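Before I ask anything, here is the structure I am working with.
A single protein chain has been omitted; all remaining protein chains appear in their positions.
Going by the order they are written in, the chains are A, B and C; count residues from 1 in each one.
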Amino acid sequence: MHLVLFLIFGGLCVAGALNLLLQRHPINSALSLIVVMTSLAVLYLLLGAEFLAAAQVIVYSGAIMVLFTFVIMLLNAGKEERTHGSKAAYIVGFPGAAALLGILTYIFLKQSDHLGSAKLGGYLVTTSDLSRVLFRDLLLPFEVTSVLILVAILGAVALARREH
Amino acid sequence: MEVSIWIFLLLSVLKVAVVTVITLMAVAYTVLLERKLVGRIQNRWGPSRVGPFGMWQPMADGLKLFLKEDLMPTNVYKPLYILAPLIALTCALISISVVPFGKEIYYKGVDLFQIADLNIGLLVILGITSIGVYGIALAGWSSNNKYSLMGALRGSAQLISYELALGLSLVGVVMRAGSLRLRDIVNIQATHGLLSWNVFGGLQFVAFFIYLMAAYAETNRAPFDLPEAESELTAGYHTEYSSMKFAMFFMAEYANMITVSCVATLLFFGGWSSPFGDLLPAWGGPVVQALLPVFWFVLKVFFFLFLYIWVRGTLPRFRYDQLMRFGWKFLLPLAIANIIATSLWLAFRAA
Amino acid sequence: MVVPIAYYLVLSAILFSIGVAAFLIKRNIISIFMSIELMLNAVNLTFVAFAHQWHQVSGQIFVFFVMVVAAAEAAVGLAIIIAIFRTRNTLDVDHVDLMKL
Partner (left out) sequence: MTSSLHLWLIPLVPFAGFLVNGLLGRRFPKALVTTVALIATLIPFVQVANIALHFSSLTLPYTEQVATWITAGNFHADFAFALDQLTLIMLLVVTGVGFLIHIYSVGYMAEEEGYWRFFAYLNLFMFFMLTLVLAENFLLMFVGWEGVGLASYLLIGFYLTKDSAANAGKKAFVVNRIGDFGFLLAMFLLIAHFGTLSFSEVFNQVAQHPEWQGGFLTAIALFLILGATGKSAQIPLYVWLPDAMEGPTPVSALIHAATMVTAGVYMVVRTHVIFDRSPFALSTIAVIGTATALFAATIGLVQTDIKRVLAYSTVSQLGYMFLACGVAAYSSGIFHLLTHAFFKALLFLSAGSVIHALSGEQDMRVMGGLRKKIPITFWTMTMAVFAISGFPPFAGFFSKDEILYQAFISPNGLGKILWFIGLFTAGLTSFYMFRLWYLTFFGESRAQATTAHDDHGHGHGHGVHESSWVMLTPLVILAILSGIGGWVGVPEAMGGHAEIAHFLSPVTGAAHEAAEGRSMELLLAAVSVTVAVIGWFIAHLMYFAKPALPAQLASKVRGLYSLLLNKYWVDELYGAVVVAPLLLISRYVLKGLFDTGVITGGGMAIGYSAQGLGALVQRVQSGNIRSYAGWLALGAAALLLLTYVGFGTHLLFR
């Protein structure tokens, strides 16, 4: 059951990511990204992080991706045109990405026997103990992030405002 | 009581089917109810021709919309044009799954009156409403029409800003219930009837009103229905839609209304608990006892729908900047104040 | 049935490398920005997987903070992209390679 769900939503994730890669129009890649994020939310549920799944849906697909979609719609830049791109990106980049993938998968698979496994209800983090840690041990970082958000808002407003 | 997977699946499918049919029926008849009520408010009879007192009017509307020619304007961004209404309708319908209709009655280990019992039920509802924005945004953008784009942008902006107020207004209720699981929230309110409801006993009266206003804005209804206001932006984001896709948007809107009223009843009006608490004698068999809470729940939801239509008939429409200012400068601070008040009250009571 | 954590990690590795590849291939700034978001999500998945592996909440807390930062970054990033578009009215990365306008 767990494996089936994992395979479905894992596949959905990878499909969405590839779609992001292959689509020419940014709106399509944005929507495929939303699919990736919601399937990730489900994966979080499988791993027992339910509040996080909800947060992922609300914050990522519900807010950030809306921002992206808005910007794409407003700027309406249309399809990507074929520009020369940079040789270095391909020569250096792809081997790098491939190496990255290769190394990580090699490590994870080699160590997989040490890694243990994930059962459906194996480790459930309720919102209460999540919030207990967040608001008692890590209160200061929490407040700092709120300041960060404030700064980000001001920055965004200042940047995006039309010069009058 | 370990339930085998197959039974669980079968029963779940059965439940989903039942709930969906009922919801769609409810949507249809809410449309009728609205047209009849608005008619009466405007001193005219509503639809009365089709069947006794216009009872078959929804069927007629559905049939009409279904058979209408599905116009597709030319350089419309086809894939999204088709996807948008689907997103809107699915989001509206999914949130019903989390709503508990009645008491926890297990039949072969499966809870009868709730499709999915999640201990973050409330968050799921919030998440799904935030996903709903895409339906409107994409509809407006893909129909390649300046008015629809403007309507979509305004609609989604309104949705996002009021989502904040909606979320914060619920915090008070959650604090009182101590859990996000909808059933716990209702059980907290069901102790002694009317008095323990959040609206009255839980002192969430202000929160209730903030929730109500935010909900109206979420569903683009009543005073906040600027995006699809006929007078300025023709039909807002779904101007280019016709027949079936238009019907989907229409149904999505009413489904959202129903969901919102269900949530309102659950959180503020004690869900399926009777106003008289357990004063009434428990007459009738187990079936009657099982169905009585459902009856109460439906009664309250009907009351909210009535309220919706009533407000739509009476209040004038907000201008866009008034709407935004009201949302951000009035509702949001009020919601935060409410949270602080409830937390102080709870702390005081706990001490 | 039981799913070894390694599968989750491999999945996140795949997502991450797709993110990097997208970062390299895509020419539209917004798409590149989205590939960054994808990479961040991949990392979040590893965090949650290890949190599950070691039965510790801190992994999830960290994901929470990553989300916050990602949100802030997205906001500011998009504002910058709008500013770029307004001044150079192109979103093609290869055309945006000079500090001077």
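In this section, contacts are C-beta pairs under 8 Å (C-beta built on N, C-alpha and C of every residue); 3 or more make two chains touch, one makes a residue touch a chain.
Everything numeric here is computed off the predicted structure, so don't read it as measured data.
Participant: In the full assembly, spell out which visible chains the left-out chain is touching.
Facilitator: Contacts of the unshown chain, counting the full complex: A, C.
Participant: Which is it among A:Cys13, A:Ile34, A:Leu104 or A:Leu130 that touches the chain not included here?
Facilitator: Hidden-chain contact among the options goes to A:Leu104.
Participant: For the chain that got dropped from the picture, name the residues of chain C it touches.
Facilitator: Residues 20, 23-24, 27, 32, 53, 93-94, 96-98 of chain C touch the chain that is not shown.
Participant: Spell out the interface residues on chain A facing the chain that's missing from view.
Facilitator: Contacting residues on chain A, toward the hidden partner: 85-97, 99-100, 103-104, 107, 111, 114-116.
By definition in this document, only the chains that are shown with their structure count from here on.
Participant: Between chain A and chain C, what is the gap in Å from one C-alpha centre to the other?
Facilitator: From the centre of chain A to the centre of chain C is 6 Å.
Participant: How many angstrom lie between the centres of chain B and chain C, each centre taken as the mean Cα position?
Facilitator: Taking the average C-alpha coordinate of chain B and of chain C, the gap between them is 34 Å.
Participant: Between chain A and chain B, what is the separation of their C-alpha centroids in Å?
Facilitator: Each chain's C-alpha centroid was found; their separation is 29 Å.
Participant: Quick one: which residues in chain A touch 2 or more of the other chains?
Facilitator: 1, 51, 55, 63, 74
Participant: Quick check on the complex: what are the chain C residues that touch chain A?
Facilitator: 1-11, 13-22, 24-28, 30-31, 33-35, 37-38, 41, 44-45, 48-49, 51-53, 55, 57-58, 60-61, 63-65, 67-76, 78-83, 85-86, 90-92, 94-95
Participant: Quick check on the complex: what are the chain A residues that touch chain B?
Facilitator: Answer in residue numbers: 1, 27-28, 31, 34, 38, 50-51, 53-55, 57-58, 61-63, 66, 69-70, 73-74, 126-127.
Participant: In their shared complex, at which residues does chain A touch chain C?
Facilitator: Listed in rising order, the residues of chain A that touch chain C are 1-4, 6, 10, 13-14, 17-18, 20-21, 26, 29-30, 33, 36-37, 40, 43-44, 46-49, 51-52, 55-56, 59-60, 63-64, 67-68, 71-72, 74-75, 77, 80-81, 83-86, 89-90, 93-94, 96-98, 100-101, 104-105, 108-109, 111-112, 115-119, 122-123, 125, 129-130, 133-134, 138, 141, 145, 148-149, 151-153, 155-160, 162.
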